[in-house]
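As you look at this complex, bear in mind that one protein chain is not there, while each of the others sits in place.
What follows is chain A.
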Amino acid sequence: MGSIGALPLADWVNSGVDWLSQFTGFFNSITAFFQAIIDAIQWVFDLLPEWLFIIVILAFTYWIKRDQKKLGFMIFEALGLLLIWNLGFWRDMTQTLTLVLSSSLIAIVIGIPLGIWMAKSSKAEVVIKPILDFMQTLPAFVYLIPAVAFFGIGMVPGVLASVIFAMPPTVRMTNLGIRQVPEDLIEAADSFGSTSWQKLIGLQLPMAKNTIMSGVNQTMMLGLSMVVIASMIGALGLGTQVYFAVGRNDAGAGFAAGIAVVIVAIILDRITQSFNKTSH
């Protein structure tokens, strides 16, 4: 290797980043756009008093799990949220939710169409698959640096970093779900003269729904696992509390904030899982 010399990979990336920085206006408008989404979600959370928020969550759970067992889980939800309130992490919790929900929303809006495209075109699949692997395995810190360069400090780069890390499961599972639709059903739809759009909306997506939802579930969980990392670039929330506690070497506070993350994770997980249990 020595005789050839190291490839100037780092230089290439740096000059790429430099080149991209001339489009500040473009990145600023993207930032503004995502900031608007984030603010809107956070605004709703701030509007609700704690007790009402808990009731809304319980009612939503009751409705979404209407034909499943739910009592134990609803008790857990009530106690868990009360504990977070009691510990004084309420606003951090809503900020974390905002981060997770907005990054999941973006991941879904981009990821599902991408998954559909992969399912419909084997060429697209060949190209997209390695990119997904890359997104999932590249250490998050690596893209935090340019993210800050382009989108500044705050929620937006945190959300975008989460999107990169958390989107792949949604894309993969959408692709898988659509490809798993039995060939004879596709044939039946074709034999009656459906367009590919009618096939997608009327057959493939409904049949792939459960698989896609489990991808979305994974996306949310991965998004949640990014909160601490995102807090390093200024995304507020429970992650910030953990990060600060680590900085102060305060194991107790760190643990308390960590418990709050776990509670949020369990609630999000169970709720999104029940989407794919509804039959038909």
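Definition applied: a contact is a pair of C-beta atoms (placed from the backbone, for glycine too) under 8 Å apart; a residue touches a chain by one contact, two chains touch by 3 or more; residues count from 1.
Operating definition for what follows: contacts and distances are computed from a predicted model.
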Name per UniProt, for the chain absent here [options: "4Fe-4S ferredoxin", "Cytochrome c oxidase subunit 2", "Quaternary amine transport ATP-binding protein" or "Choline dehydrogenase-like flavoprotein"]: "Quaternary amine transport ATP-binding protein"
Option from A:Leu79, A:Ala188 or A:Val262 whose C-beta touches the chain left out: A:Ala188
Positions on chain A where the hidden chain makes contact: 182, 184-185, 187-188, 190-195, 198, 202-203, 206-207, 280
